[in-house]
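Okay, structure first, notes after.
Part of the complex only, each chain left as placed.
Lettered A, B and C in written order, each chain numbered from 1.
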Amino acid sequence: MQDVTLLKESLPYFRRFRGTTFVIKIGGEAIKDRETLTNFAEDIALISSVGIRVVIVHGGGHQISEVQEMLGIETKMVGGRRVTDEKTLDIVKMVLAGKMSVEIVAALKAQGVGAMGVSAVSAGIIEGRRRPPRKVSGGGDEIVDFGFVGDIVNADISALNLLLGNGLVPVLSPLGADSEGNIYNMNADLVASRIAAEFKAEKLLLMTAVPGVMVDLKDRTTLISQITASEARESIRKGMIAGGMIPKVEESLRALESGVKQVHILSAVEPHQLMLEIFTQSGCGTMLLP
Amino acid sequence: MQDVTLLKESLPYFRRFRGTTFVIKIGGEAIKDRETLTNFAEDIALISSVGIRVVIVHGGGHQISEVQEMLGIETKMVGGRRVTDEKTLDIVKMVLAGKMSVEIVAALKAQGVGAMGVSAVSAGIIEGRRRPPRKVSGGGDEIVDFGFVGDIVNADISALNLLLGNGLVPVLSPLGADSEGNIYNMNADLVASRIAAEFKAEKLLLMTAVPGVMVDLKDRTTLISQITASEARESIRKGMIAGGMIPKVEESLRALESGVKQVHILSAVEPHQLMLEIFTQSGCGTMLLP
Amino acid sequence: MQDVTLLKESLPYFRRFRGTTFVIKIGGEAIKDRETLTNFAEDIALISSVGIRVVIVHGGGHQISEVQEMLGIETKMVGGRRVTDEKTLDIVKMVLAGKMSVEIVAALKAQGVGAMGVSAVSAGIIEGRRRPPRKVSGGGDEIVDFGFVGDIVNADISALNLLLGNGLVPVLSPLGADSEGNIYNMNADLVASRIAAEFKAEKLLLMTAVPGVMVDLKDRTTLISQITASEARESIRKGMIAGGMIPKVEESLRALESGVKQVHILSAVEPHQLMLEIFTQSGCGTMLLP
């Protein structure tokens, strides 16, 4: 006879999260090959089948750079953001709302999940405005004009609510527009965080290239399973959380402050991390609590 | 004092069409420059502001060819359909669901219209399957493999209904997927016609490069304002409707047979043709009736 | 090809006013002949066809006096109000809720507008009480007993909301009753203003014998197109708004104070003034703003 331990272990999570909203942010790495994408889609299928309302926000920086290269356009990153001229903006639109969104939706369809690819320009989801030229930290005195990079002015989740209420999983591409119809390249992490805040989401799950917050990025045994906001701040101050980990953690802390109940940082590349993190006691990544 | 004749002339149409569904198909030419796109968006704003439920289906063949050229991929058309290998499919996804959909939605936003760009892969709107290799008319004995070109297997308008019921204008990109998640390049005219049939739409409006059905394509005075299905069939038989006009008219006749109440063929490039065709007695294009 | 300028000009108003509530007060003069009534009904048809919720409040003083005369009853007006004995009250009921209401509803029906004639006695719309005998300004020391003239005690718009929510245009006759079932002759301007206040209406439109507020009633070029509440008060103080114009303007100011967003004074006799005033930039009457 089969062992039902895992089902029994999952049961309290099924019950607790039913009807709540999770915002899941994935970068381009989660979609880099068909198998990774299929694993991800299977996890979403499970999560939504137990009645959790899922919003996916995807990125795609790596893929944008690839197309830029194919078209002979130089990739120019300043302070982590892509300087976006008109041609680059066209590529951003095409890669995000065209290639990646459609492929995620099709992969979900193959798992029986009804999804809808939606750019955040639609239905006023993200109202953006052009980022003013500015100095960047570590960039000296130079004023950088980021072009069609946008800052979030407003977010309206009513259309996402509509889709969720009808059993559809929205797959959101991080674009925005202003009231004149100008389109902007938005940051996927910030969009995910803002959307999660608007929903007062139960969880914001950030799927990244690393398995979670680690004291030593090379040593998995240093992974922190669970940490409170104040402990996290203390760890940054003490240097235990350092380097590339810091922006993700700070973004997580901001999300907690704006009403998200839990933020998770977990691996986008290892299989079924979402399932494990959400439905088992031990989890697999890092959970940040207020 | 101003003349209110036009408003009085429009009134019966406002009343008659309120709450009915129009499917409007536009090709890439309607989006070729910002002014044409703005004119189109103004028309949609008027149509939706009087309570008509509008679904837009867009094409983009010209723009796809442009990107193919930029990437050094040869455009190969057989029997009016684009042979679609894997790289071309990527471009199709990017141009349709990425560039064109986002730009139409942003232009509508600038006119105060809440729109949602949706690829027909989403929510099972268009279920497709790979077109089997086949001989094409005028192509001799050669068997043509169209690659990722899809035929429509099923259409599900429930998600579109959901958006319309909440005051949003769906902007539909003609892609489809099968149950394994394979994505296909669908024909925009056929998608528009099928969606209109599923809605038993009040009107299917096909915006084309020509002002309507003309006996002599060079002489606008030969434009036919209104024609019944049987008259149209007779005209084709007699050669009065000929050449490139025939496929559009035949598609229109099929739409009428499947329950669409009226089909219009009108110009995508002259300004405000939609407004005139829908809200004035004389109209400006060709209306086909059952 | 037809000029679509007027439609384009109207579009922003269609969009802005959709779903808002307009209260339109017409006096007996708007119904004096079939042509004027038809013009009015056409305007209402347009206004309601673009999704504006319309409540009509009608008067009928002239017609009441006519029936009084036919029955040999002397018309006695004091301070602008009709002294209403029992026989006169019967005539008031008959002319307002009988003749005028039914004729307006029938004229709207001829324009395809579903309307419902409703006396304000119905469903507790206007709760009235007998006006106490009092001195009137300019009437010396005499105490005037107005008979069955009523003052508004309470207004309940739930039944009107019900009709509006089901696409019907209420046509309200200015009668009221108290809790013992005594019926009163109410003032149509005050009823319209109170109903507009209860709805926090977008517009209260007062259709009168004059084209709007004019500095010189004989010179149409002195018509004031738009004026704020404070400017209007100043103009009255300075004598620029004078004579018969003052009560209408004061009533308008009270309506603005109680939450109505805009009040219009316009001509009941010239054709299509409603259409022009509501849907064109220049308008034709006077708009009062808070």
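In this section, contacts are C-beta pairs under 8 Å (C-beta built on N, C-alpha and C of every residue); 3 or more make two chains touch, one makes a residue touch a chain.
The shown structure was predicted, so the numbers you read here are calculated from the model rather than taken from an experiment.
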Whole-assembly copy number, given 3 chains displayed: 6
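The working rule: only the chains that are shown with their structure count from here on.
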Identity of the most central chain, Cα criterion: B
Chain centre separation (chain A, chain C; CA means) in Å: 57
For chain A paired with chain B, centre-to-centre distance based on mean C-alpha positions, whole Å: 35
Two or more partner chains touched - positions in chain C: none
In the complex with chain A, residue positions of chain B that touch it: 67, 70-71, 90, 93-99, 101-103, 105-107, 109-110, 114-119, 121-124, 159, 162-163, 166, 168, 175, 177, 179-183
Complex interface listing, chain B residues touching chain C: 1-4, 6-8, 10-11, 14-15, 18, 42, 45-46, 49-51, 112, 272, 275-276, 279-280, 282, 284
